[in-house]
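For this depiction, one protein chain was excluded, whereas all remaining protein chains were kept in their positions.
Chain lettering (A, B and C) follows the sequence in which the chains are written, and residue indices restart at 1 in each chain.
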Amino acid sequence: GCGSGGDTTASAGGADDGKITMGFAQVGAESGWRTANTKSIQESAKAAGIELKFSDAQQKQENQIKAIRSYIQQKVDVIAFSPVVESGWDNVLKEAQTAKIPVILTDRAVDSADTSLYKTFLGSDFVEEGRKAGKWLVEEYKDSTDTVNIVELQGTTGSAPANDRKAGFAEVIGAESKFKVIASQTGDFTRAKGKEVMEAFLKSNPDIDVLYAHNDDMGLGAIEAIEGAGKVPGKDIKIITVDAVKDGMQALADGKINFIVECSPILGPQLMDLAKKVVAGEQVPARVLTEETTFTPEQAKAALPTRPY
Amino acid sequence: MSSGILTSARLRLPGRLRSAYIPVLATAGLLAAMFVAGGVRYTGFASGQVVLNVFIDNAFLLVVAVGMTFVILTGGIDLSVGAVVALSTMVSASLMTDGGWPPLLVVPLVLLIGSALGLAMGCIIHYFDIQPFIVTLAGMFLARGLCYVIGTDSISITDPAYTAVAQARIALPGEMAVSVSVLIAVAVAGAAAYVLHYTRLGRNVYAIGGSEQSALLMGLPVARTKIAVYTISGFCSALGGVLFSLYTLSGYGLNALGMELDAIAAVVIGGTLLTGGSGYLAGTVLGVLVLGLIQTIISFEGTLSSWWTKIFIGLLLFAFILLQRLISARRA
Amino acid sequence: MAPPAPILQMSGICKEFPGVKALSGVDFRLLPGEVHALMGENGAGKSTLIKVLTGVYDIDGGRITLNGQDVVFAGPLQAQQAGISTVYQEVNLCANLSVAENIFIGREPRRLGRIQWKRMRRRAAELLAGLDLHIDVSAPLSSYSLAVQQMVAIARAVDISARVLILDEPTSSLDSGEVEQLFRVMRRLKAEGIAILFVSHFLDQIYEISDRMTILRNGSLVGEYLTSELGQVELVGKMIGRELADLEKLEDRPPARTSEPLVQTEALGRSGAIEPFTLTVHKGEVVGLAGLLGSGRTEIARLLFGADHASTGALRIDGEPVTLRTPRLAMNRGVAFCSENRRAEGLIPDLTVRENIVLALQAMRGWHRPIPRRTQDELVDKYVAALNIRPADPEQLVRNLSGGNQQKVLLARWLILEPRLLILDEPTRGIDVGAKAEIQRLVAELSDGGMAVLFVSAELEEVLRLSHKVAVLRDRKLVAELPNDDGLTTGVIMETIASGGRA
Partner (left out) sequence: MTALVRHRLFWPAAVLLLLLAANVAFTPGFLSIEMKDGHLYGSLIDIFRFGAPLILVAIGMTLVIATGGIDLSVGSVVAISGALACLHISGLPDQNDVGGVLTAVGLALGLALVLGAWNGFLVAGIGIQPIIATLIIMVAGRGLAQLITDGQIVTVNSASYKLIGGGYWLTLPFSILIVLAVLALTAFLTRRLALGMLVESIGGNATASRLAGIRSRGLTVAVYAFCALCAGIAGLMISSNVSSADGNNAGLWIELDAILAVVIGGTSLMGGRFSLGGTVLGALVIQTLTTTIYSIGIPPETTLLFKALVVTVVCLVQSPAFREKVFQRRGRRRPAAPQATDDEKVEVPA
């Protein structure tokens, strides 16, 4: 769908100053979200006429560093990558700077003090996603005074989205004492784990009001667990998730999930635009947020037919 | 090219020992062949710096694999190495950044922690006669768990001295350069090779790997050696962690996930038997280089999707192991 | 003349393993400058006594004094440091290390902590030369036959300058030549005042070398005697607790036989191992293989069993040409092979006696046709009784058996197969006099029943006693085939070996 728009810009960019080569160091292929992200980047690179060198780091920072180093070796025009972690990039980014290769960060930021090491950061704000989830909850229960029992399914322990989505959510709901997170456990971002953990939650906590899952997949797994326990997901237990992948949107449209915070993997077109500008030496904003929204069941029904991933 | 190495070695080596060196020589030959193939296929590949980068990017793995070699030579296994690497980066980063400790204090402390952990595991393995797999697995859980207790976020290291060391490049002729880590790693590998070949400790390691029962009956210090081996591995992992933190200038609990498998694979690809008693440190160095070179080839290939990357790694590994095996079997 | 004060004294030693009382209240003393034989049947507790002494096992009761002082060793290392050097029964060396290292490991010549490999190899070569063994000491131990390994173990122990030297069945695979070398060294050490504890099932050797002996039976002390005052028959009587009647009967040789050939080799050989040889084994015939250490007897046996592949020549079984690519194919043809190296090539230590005995039979039937438990028990019971395997508990793990009993288990495995050609490589290694006679009787009986046997033994008398014909090897070459008539003696065989068959 988004390829056609990119085509025109591609011919323009290609005509300007020869072919641009971009080295992109992806985190890995740990989730469907990530795969959609990769696909978007590959497709829009093709559409934009940018030659893409792609590498998969298999969730290892050292592999990403190696890949970036090899891009420097191969003298690409621009390097883009989604950092596995926030810290630890100064060395290799300095090397890129010395080699005069501009760097664009995608998906998550790095915590480097020296912001001149990269040109711009394109991506979502995981903390903000957590906040959005929290805000909806606060809004939903604004009339109630009873305690709201929340269970949380966290992402992979220590991973940035898990840390940030937890922090943002806690920040918002922490303001009111009626919200109580009675259990919080990692579900490793997977359906199978999400289901397993939720079943255990249901056994040890008789009255759960709300489930907050750090991604759709864990939420989908948890729905099966809730149904297995004879409860109705979306009614007996309200469910909030993050991501908005197709299966999640379907569940949202079916009323099994109550609210989804979007975290869009479609960074490709924006990234290619930025890359061209950066290579051309144009000024770009230090931070570009992806356009993201939130979905309620009604919005989901409307959005579902055109959902690309 | 590879056969040249083999035949010249054949002329020099005495009688039967020749067969023991064959896996290592085959590995070296194949590695060279792989490099040449890469140079033919990719532009910019056949440069000295690419080789040096393999060292720079794998210095920590090399150090960890050196420790693992000791353990595997005794017939044991150490699954805790990756977690100890992570713990070391985490401890270093939190002490230096949050605690403001000087690196000169932190690094010895980290090395001490790693060695102590190894020592403890070695003692449990030996005195309570428990399989190394399960003890070091518990050690892995423990070290990883301690990382998360310190913090789940990654911590940057900003200490100026540490940063300076991390960014220092030792220039070599021909516009090439290596990092400090490489020097440390090479020194560790050299020292380990010396220990294994020229000291009693080293020979005892081989003897225990050959037969622990016999080593005991021959009056060798089995307890001391076995415990020493796990301590060395703990020390090497901690040092690997220090190098890792120099490499990334940060500490993170999810660092080096699965590195134990890389280290074991490097050792075994280098021709060391997992059952113990047979293998050389040079093999381990080659094993690390093979894994590193595979990575480099992948990134030079540059067009592989995530899954093709994995399949390609598997295929390269298979081709390599198969050739190595066939060459060794024919010559032996 | 009052005897000198004992250097080593053990009193009231008790040792119990789960279910077995291995030693109960054993007293033992060792005088300086004597060779003391420790005697007893298989499983009597000899090795256990040695292991208790050197700290391999914890002691359950009793005390040990060395040089008048109470000692308890935590392990062989401590015992060695206290001056007790030991060769344990099974070859306990590291096959992955070189010969030189096996001799010197733990005591390598060093300078500034650095091992001096050259010096070590040179000294190792000298040391072995002293035992009349000239081999490449830089080769891994695994490339040598068990007999060589045994010599290396002896060389190691002898070189450790100790006050007490313990040799647990060091001669079980040695030829008379090597035994002589060993005895020469032992006499020298004895003259230096070293106390030597010696275990062997060869009575001739005991009488040749020992001054005094202690006899154990079923883990208890029978008594201590001067060798010169105890006759062979009496000794055997004390060891087994009854008179051994059928020892004499075996002295008569079985009559020679003529029948159709079973296995024929035509210039069969394997480069580097054995030169092409032509040999025919007839049905019901016992063929002995004689030769010195490393002469290639084991190599012939392995070729006939398909354990190694021949590089030249042809093999016929029942007149039909066959290629034996795996031992299994040989077994399908009715060939069985009992290896000389029971630990490396024979036993499965973690399996029970019963499982070890039925293993080959089960392998022949395939995994899907289990041998009914009752049949198993019958077979096993029969051989446990016939070979006097002790403890007579088929469910005991074979690793817990004494060396001799393990050997019997291995033999039983092949005997129940009832093969057409049974290759026995040193089948009586470490087996006591009583059981040895029993085994010889069994072999004779089976060959009377039509089974052919290829018999390899370091003990020439045994070969002579059983064989219809003797094939003589030298330097990995078959040099002569001698019919076992009245004219054939060990002397004749030795001469044939020496002359290389040209005489």
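Simple rule for what comes next: a residue touches a chain if its C-beta (ideal position, glycine included) is under 8 Å from a C-beta of that chain, and two chains touch if they have at least 3 such contacts.
Just so you know, these numbers come straight off a predicted model, no measurement behind them.
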Partner chains on view for the chain not depicted: A, B, C
Hidden partner chain, touching residue among B:Leu142, B:Ala168 or B:Leu201: B:Leu142
Option touching the unshown chain, where C:Pro4, C:Gly61 or C:Gly193 are the choices: C:Gly61
Missing-partner contacts on chain B, residue numbers: 124, 127-131, 133-135, 137-139, 141-142, 144-146, 148-149, 152, 261, 264-265, 268-269, 273-275, 305-315, 317-318, 321-322, 325, 329
Footprint left on chain A by the chain that the document does not show: 29-32, 34-36, 38-39, 154, 157, 183-186, 188-192, 195-197, 199-201, 203-204, 217, 220-221, 224, 228-230, 245, 247
Hidden partner chain, residues of chain C it touches: 11-12, 14, 24-25, 27, 58-59, 61-64, 70-72, 74, 220-226, 229, 305, 307, 326-328, 331, 337, 339, 344-351, 355, 359-360, 362-371, 413
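The rule we apply is simple: only the chains that are shown with their structure count from here on.
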Selected pair, greater C-beta contact count between B-C and A-B: A-B
Label of the chain whose CA centroid is most distant from the centroid of chain A: C
Chain A-chain C separation of Cα centroids, rounded to whole Å: 71
Centre distance in Å when chain A and chain B are each reduced to the mean of their C-alpha atoms: 34
Chain centre separation (chain B, chain C; CA means) in Å: 44
Interface hub residues of chain C, defined as touching at least two other chains: none
Residue numbers of chain A (touch at least two other chains): none
Of chain B, residues touching chain A in the complex: 44, 47, 49-50, 53, 56-57, 60, 93, 147-148, 152-158, 163, 166-167, 244, 247-258, 295-296, 298-300, 302-307, 309-310
Sites on chain B touched by chain C in the complex: 14-17, 20, 197-200, 203-204, 206-207, 209-211, 213-222, 277-278
Contacting residues of chain A [partner chain B, same complex]: 23, 26, 28-29, 35, 38, 42, 52-56, 58-63, 65-67, 69-71, 73-75, 85-91, 94, 111-113, 156-159, 162-163
